[in-house]
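All protein chains but one are shown in place.
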Amino acid sequence: MTPEFSADAAVPPKSWWWALVALAAAALAGAPYFGDEAFQLDISIIFVFALLALSMGFLWGYAGILSFGQTIFFGLGGYSYAILALNLSATNLPFLGALVIPALFATLLGYFMIYGRISDIYLSVITLVVTLIFEKSIRSTSGPEYVIGAVRLNGQNGIPGVPALTLPWLSEPLSISGVFYLAGGAMLAAYVGLRLLLTTRFGRVLVGIRENEKRMELLGYDTRLYRLAAFVLAGAVAALSGVLYALWGNFVAPEMFNLNQAAQVVIWVIVGGRSTLIGPIVGAGVVQYLSNWLGTVNVGQVTLVLGFVLMVFVQLFSRGVLPSIGDAFERLRRKGKSYGRAP
Amino acid sequence: MTTIYLIVYSIALLAMVSLGLAVIFGMMRVINLAHGEFMMLGGYACVFCVRSGAPLWLGYIAAAIAVGLFGVLVERVLIRHLYGRIVDTLLATWGLSLFLVGLVTSLFGPQAWSIPTEFGNVSFGGMNFSSYNFILIAISIGMVLVTWAIARFTVAGLIVRGTMQDPVVASALGVNRDLTYMATFGYGAALAGLAGAVLVPITGASPSVGLFFVSKAFINVIVGGHLPLLGTILASTLFGAIDGFVSYILSSVVGEVTVLIVAVILLRLLPRGITGRMRTGL
Partner (left out) sequence: MTTQEPILWTKGLERRFGGVRAVAGVDFTLKQGELRCLIGPNGAGKSTFFKMITGQLRPTAGEIHIAGRDVREAEPHAIARLGVGIKNQVPDVMNGLSVHENLWLAASSKWRGRQAAAAAGRVAERLSLTPILDRLVGELAHGQRQWVEIGMVIVAEPRIVLLDEPAAGMSDEETALTAQLIREFNREMTIVVVEHDMQFIRRIARMVTVFHQGRILMEDTFDKVVADPTVRDVYLGRSMGA
């Protein structure tokens, strides 16, 4: 059977990969000319979710850390941007702040868990619990006394009217197409960045730790440091997706932290597979498309289908769609080979 | 006095809601995230019974049996294939949970179904308490005692304890491990169904009932550690006390959040839960 993870992650990507990336960038650049604003909005949110999925997939697949709490940083990113942007009149500092604040929390939480040598399953549990803590806490801030600066937290109603981002070199805030480019660009940049990170010493050590943490420790690596760095990096990527979400909808709400959102992230990665970086992106796209299509009918049905998909995938395609397809091709290829041999 | 009562109630509620999950986790190392939905189904079963004219206590029994059987089905179809894969069972039961919520919402709608309760109040130290709360406390104690009694005094209980301690040896001694797991999962599900039924006069039956309780039960069981009875009792006492006390003084949300924070800290200090280091016991 083909191993779950490619052993070639450390090898720099080939030229065909770069060609595909260039193609994707070109498609991204051209897309607004072929689709109306509704189309761009629909695709932008998929970019946002794909980025969130990528953060979890990277952390799970390449650092070996199963976090159910990427929504923590997703929500913190969105809320930080909303609160900072509504308090200050500029949007650049809030954008940066919305990445720094979640990253700091990730450092804190990660240190607590990783340096505490908490076992894998309990680490996952704690990440789930912490996202619940955030959801419950924020949901209860409906009263007027819950204010940060001039901004009311608003409890379960969330914070509306989140300002659009004005990039430093532009004079106007981002339009819908602007957000489309930003989200798509961020997703592409994160994907390329993480792929290249895997070829660096840090990336290769991280993969080594995923393969055999104890051995890496005995070789002299402080594995806790590397895992913490991966956790913070994944948190920052999730925070970025949270900011983009706030920019997409001009709105943040406690639902960004909740169990359903956390479940969706897991489903995206499971469907797409964690053994590649492109997998989670594809998974997010497929599941979101499916959800949108079903969502036109009934809320209950979307949850039902998602649950069903999760059950089926865990049992049958535990490696995700792409690796399973890869496996199927591998089997066909081997059959073809044996037919070709002389009797 | 009121505080003590509230704390006792809080502990009892937590214990009742967690026991089924704890039995399954302690016995099979399976984290059943659909536990809340088992409770939800129990609630609906009870409502159906009562609305068809049956007395409440019959509703409890029907809920326990119905959900228990459903649990057996789930074990056969889903859990069976994922033994040893602790993450996969967590994910699969999470999927089941979503599936059940979606199913029930589609079939019965999102609103809560309630049943009329004529239980009246009891005066106590200057405050009025619904006497149903006392019934809940009694049932909670009963569930723990019955589970303990089954484990301690029956052959079935002995088999379950043996398989829990050492499945390989138990199997070598002729215990049918598959049957044991199936029965245990069914029993845990039945406990969940019963808890759901007992809660119906208080919360009503709705698709989101499970979500409300599952995180509390989940934390309770994980922090309790691998001994189902002792772990549940200790963790419930701790968290029930904290939740009851803080909720009374501040608010229920602060109580919940405090419980969660304490749970995270406890897990950091006792990575295998309160009973994680105990090798014998229930």
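Every chain is named by a letter (A and B) in the order it is written, and numbering of its residues begins at 1.
The definition used in the following text is that contacts are C-beta pairs under 8 Å (C-beta built on N, C-alpha and C of every residue); 3 or more make two chains touch, one makes a residue touch a chain.
In this text, all values refer to a predicted model and were calculated from it rather than measured experimentally.
Seen in the complete assembly, the chain not on display touches A. Although one chain is not drawn, the whole complex shows that of A:F39, A:Y146 or A:Y221 it is A:Y221 that touches it.
If you put the missing chain back, the residues of subunit A touching it would be 3-5, 7, 10, 201, 204-205, 207-208, 211-212, 214-223.
Note that only the chains that are shown with their structure count from here on.
In terms of their C-alpha centroids, the spacing between subunit A and subunit B amounts to 33 Å. Of all the residues in subunit B, the ones that touch subunit A in their complex are 31, 78, 81-82, 86-88, 90-92, 94-106, 110, 207, 211, 215, 218-219, 222, 251, 253-254, 256-257, 260-261, 263-264, 267-268, 271-272.
Within the complex formed with subunit B, the residues of subunit A that make contact are 66, 112-113, 116-119, 121-122, 124-126, 129-130, 132-133, 136-137, 139-140, 259, 263, 266-267, 270, 298-315, 318.
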